[in-house]
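With one protein chain removed, the remaining protein chains of the complex are shown where they sit.
A and B are the chain letters, set down in written order, and residue numbers restart from 1 in every chain.
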Amino acid sequence: MQQILSKNEVQELLGRYPNKEAALMPVLRAIQMKEGHISKEAEHYAAAILELHPSRVREVVAFYSMFREKPEGKHLILVCESISCALLGSETILEHLKKRLAIGVGETTADKCFTLETAECLACCDQAPSVMINDELFGPVTPEELDGILEEKMKG
Amino acid sequence: MIVKVLTRNFDKPDSHTLAVYEAGGGYRTLRKVLESWTPEQVVEEVKASNLRGRGGAGFPTAIKWGFVPKDSPKPKYICVNADEGEPGTFKDRHIMEQDPHLMVEGTILSAYAIGVQTAYIYIRGEFVLAGERTEAAIAEAYAKGYLGENILGSSYSLDIHVHYGAGSYICGEETALIESIEGKKGWPRVKPPFPAVEGLFGCPTVVNNVETLANVPLILDKGAAWFAGLGTEKSGGTKLFTISGHVNRPGLYELPMGTPLLEMIEEQAGGVTGGKKIKAVIPGGASCPVLAAHELDIKMDFNTLMAAGSMLGSGGVIVLAEGTSMLAALLNLERFFAHESCGQCTPCREGTRWIVQILERIERGEGTAGDPDTLIDIAEHMAGRTVCPLGEAAAGPVKSFVKKFRDEFLPGPGPDAGPSGTEHHPQVAGQDG
Partner (left out) sequence: MPTIEIDGKIITVEPGLTVIQAADRLGIHIPRFCYHPGLSPAGSCRMCMVEIEKIPKLQTACTTPVVNGMVVRTDTEAVQDARRSILEYLLINHPIDCPICDKSGECLLQDYYTEYARYTSRFLETRWRKRKVFILGPTIVMDEERCVLCSRCVRFFEEVSGVRRLGIFQRGSEAYLSTYPGEVLEDLYCGNIVDICPVGALTDRDFRFNQRVWMLKRGHSICPFCARGCNIIVDFNEDSDIQVNDSRVYRFRPRFNTKVNDYWMCDTGRYGYKSLDAAERIREPLLREGKRLIPVGWDRIIKRAALRIRETLASHGPEGVGVLVHPTVACETALATRELFVEQLGIRNMSTGFPVDPSAFEDAILIRRDRAPNRRGLEMIGMVPKGEDVPAGQLAAGWATGRIKLLYVLGDDPARFHNPQGPSPIPAGEGILILQKSTAGPEDARARMVLPAAMPAEEDGTFVNFEGRVQHFDAALAPLGEALPACEILRRLGEALKVELHPECWRLGQETWAPSSSS
């Protein structure tokens, strides 16, 4: 089995908890940071190093919406859909992005540059409507501003 | 009237750094307490301050701490609930981004009071900057001897670990949060046993909200009487309110408990966008029952809102201007709850989806005259019958929206049904929202 994380990385994560099982979420987070998503092989890898049945790992991967089961585009766009953003037009933002990127929610552009997702409240209601691209937060955004941001991302 | 107590560092440049925090007197309280206070004294002081939990339920903090058995041979834990996800709420993120050391010092002091050796800060997975700054603050605190073995030369030792969530609102519920730290799905536990007796890893555990803990250094610095004096008779301190929706200046405002709602909206948040009238306000985050326009002359504190049939919740004030479709707004809220239902217990798993289905059908113009009553009935049978408060949280908006804006849930276009004849369903945002 391919070792996705180094021994030290695993040891550091295990050291935070009194049992191995508890390190599951940080292990999955670390795997996703490295590989962009959590593959079936990665689930088995996590199960093996934490001595869990793969179904336990699978339950956690499937439960938490941030764990991604398939590879995504270079840039992950999250459009907040919750109430405060919705009141200020998140739906317009989402529709614009769908058209602009010619993809639906949960899909990735053909050039693997962008993946479009919706998100529950990002706790940025003061910057509504807000959009998160990778680790960066944008808000309040207009469709026009988003076009500029996407241009930048495509260049970079 | 804005008071800068909890947020006193927020406007300073590099407010998140240890240097700025210390320059403002940070960790002075920790030194004082470790040198000359017993844990019992800390608990007593917090009790006298009338500090109540800021996560939503408003439970007196010192009493919660008091449930932890003193003679337990097991290790004890404190979990900092930084899983802020209640729509309309963004106060904890601001604390972690602007003044993470305040939370860290509060955690250390509280851990000392309870006799905890290990603390976990459960941060929402989506919080990138807040996470970075919290981790940096913890590292700085270790480096300065505020954390780790024999803190500041005392016999007290504490480790703090950051545990990231991964996209699940329910993990803000304290037993789901505990399950999540244990590496499991966020399925809330059946209580009893309560976490104070059997929590994280089966050990006595206290789960406190970020804002709650951030108040602790202030209480121990300036005294319980001062803190209690900032608030109402039953609830000490200031409150971080987050105002969003159809207002001119959405944002975080630190205000005394009991500040009138309309004053907040008009004076702090700069009034409603476009000079419109207010149609309704959700006073404490998405799960709090909505207040109609005629109910807004109200003071914002735990007890007053409770008496008005709503909740202060997490202090997330969401303003809905006239022109907003209440159907679309409720559908938005209920989609959120249905999406975040853990699926463990029957009423919430089935009820939240059913509610969404009915609302979607009404939105398609296929509503029936019986729908409003069915919606209320489903909500009433969810509330109080679920494993955790999510059932209640999903039910509250349904009951209040449908009862207060019944016309909008009946067949035929309501007064503010939003754009029709388009291929999309009516948007939550008003016509020019």
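Everything below uses one rule, namely that a contact is a pair of C-beta atoms (placed from the backbone, for glycine too) under 8 Å apart; a residue touches a chain by one contact, two chains touch by 3 or more.
What you see is a predicted model; the values in this text were computed from it and never measured.
*Asks:* Can you work out which residue in B:P87, B:G351 or B:G396 touches the chain that's missing from view?
*Replies:* Among B:P87, B:G351 or B:G396, only B:G351 touches the chain that is not shown.
*Asks:* Decide which residue listed in A:K40, A:K70 or A:K99 touches the omitted chain of the complex.
*Replies:* Selected residue, touching the omitted chain: A:K40.
*Asks:* Which subunit B residues touch the hidden chain?
*Replies:* 168, 185, 190, 192, 338-347, 349-354, 357-358, 361, 368, 370, 374, 381, 384-387
*Asks:* Since one chain isn't shown, list which residues of subunit A touch it in the complete complex.
*Replies:* So the residues of subunit A touching the missing chain come out as 40, 52-56, 58-59, 62-63.
Going forward, only the chains that are shown with their structure count from here on.
*Asks:* How far is the middle of subunit A from the middle of subunit B, if each middle is the mean of its Cα atoms, in Å?
*Replies:* Going by mean C-alpha positions, subunit A sits 23 Å from subunit B.
*Asks:* Residues of subunit B touching subunit A in their complex?
*Replies:* Counting only subunit B, the residues touching subunit A are 75, 84-90, 92-93, 124-129, 161, 163-169, 180-186, 201, 242-246, 250-252, 282, 286, 316, 318, 320, 324, 328-329, 332-333, 336, 339-340, 342, 424, 427-429, 433.
*Asks:* Report the residues of subunit A in contact with subunit B in the complex, numbered from low to high.
*Replies:* The touching residues are 16-19, 21-26, 28-29, 50, 56, 59-60, 63-67, 78, 81-84, 86-89, 91-92, 95, 119-128, 132, 135-137.
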